[in-house]
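Omission of a single protein chain aside, the complex is shown with its protein chains in their original locations.
And now, subunit A:
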Amino acid sequence: MMSVDTKWTFDEKYVKEYSQRRGEPEWLTEERLLAVRLAEKLELPKPEKTNIKTWNFTSFKHDVTGDYGELKREELPEEVRVLLDRASEGENILVLRDGKLVYRSISERLKEQGVLFVDIETAAKEHGDLLKQYFMSHAVDVDENKLTAHHVALMNGGVFVYVPKNVEMEEPLQTIYWQEDPEAAIFNHVTVVAEDNSQVTYLENYVSFSEQDAVANIISEVYAKPGANISYGGVDHFEKGMTTSVIRRGYAEKDATIKWALGQMNEGNTLSDNTTILKGDGANADAKAVSVGRGKQSQNFLTHIVHHGKHTDGQILTHAVMKDEASSIFNGVSKIEKGATKSNGEQTERVLMLSERARGDANPILLIDEDDVTAGHAASVGQIDPMQMFYLMSRGISEKEAERLIIHGFLAPVVDQLPLQAVRERLTEVIERKVQ
């Protein structure tokens, strides 16, 4: 293993200067200062069954300076352009390179509807008071652990989405976060707020092209107000050297719905937390994720739904393919709190093993403190069914193609959920490359 520089060279002075250089409001500078102080004291998180102590969380280049300016669509690298559908009037796209906004295509309709869809740097400057209400509030706390503190101290990119009351966005909001400098840290912060009875689809792509060591420390906080409906799609595909910590948390109020569809295709070590808090009565969460582990990567995925409100419904579906010597832990947790009567929590975790040396643990966990609820879980770890292979091959399909079809079919429940054709196709390609 490469030597890991465990020195943490970021102090209050550095953080203050960085914040001021970005023209951030005072409250954000203060948050960062608090965070940098906390970072020293707090411990790394302790994910169930994965040892992350040797992972690189500190060796990276934080501030990749240089003003790139805006790029034209055709100036975006090929690997980024393939994620975009053909240009259309309704499209809403933000592309960030190493945290900086470099491409923007926003529809007239979005502006008319009063929807905010801006990079986090602009949001802090121009919509600071609004951002302040949600930034690191109900969904994630700065002092959860060392990594949440690191994140706030050094946040260097991200997006703020604000959908006013009763606005129903038809076209998805698409973001692409791409690492260009091979050592650049991606400390990306996404805040999505959907006011009462509004509806929005947000889709993000994370990409990097270098195998050099770097760190991605990502937090998304997603707030669905009463009756709001948020679909959140994500496709992560960082290269091997990137150590990733990604927290995606949702907070759903009365009768609100948050749906996740995550394609977790990172090539490096990854710690992922996807939690939805069903705060209000009648709130719903649907958390779907697929991943493919290969090489020697180690990953830990927590999918967590917490039921507070009555009549809440939480669905967890995780499908994963493991090959080579990769190791992944899939913890699904349905937590039903006392008083969350008539709630329903269900989960399914399925892992397909393509190698005997790979490790895949599926752990469905039901934590129920209320009697008047329904809950269920299913988990399996297994190999490709030889009967399915025989069936497909008996129709002339080659062994390789049969395996490909079965794996695609296995991951389809999530891939099919993603809203944009280009992203679905790209994810399919990534899956293909990872499993072949």
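Convention: contacts are C-beta pairs under 8 Å (C-beta built on N, C-alpha and C of every residue); 3 or more make two chains touch, one makes a residue touch a chain; residues count from 1.
In this section, contacts and distances are computed from a predicted model.
S.K.: Which of the following names does UniProt give to the chain that is not shown: "Fe-S cluster assembly ATPase SufC", "ABC transporter permease", "Acyl carrier protein" or "Membrane protein"?
M.R.: UniProt lists the chain left out of the view as "Fe-S cluster assembly ATPase SufC".
S.K.: Which candidate, A:223, A:301 or A:410, sits in contact with the chain we can't see?
M.R.: A:410
S.K.: Just checking the interface: what residues of subunit A touch the absent partner chain?
M.R.: 385-388, 390-399, 401-402, 405-406, 408-413
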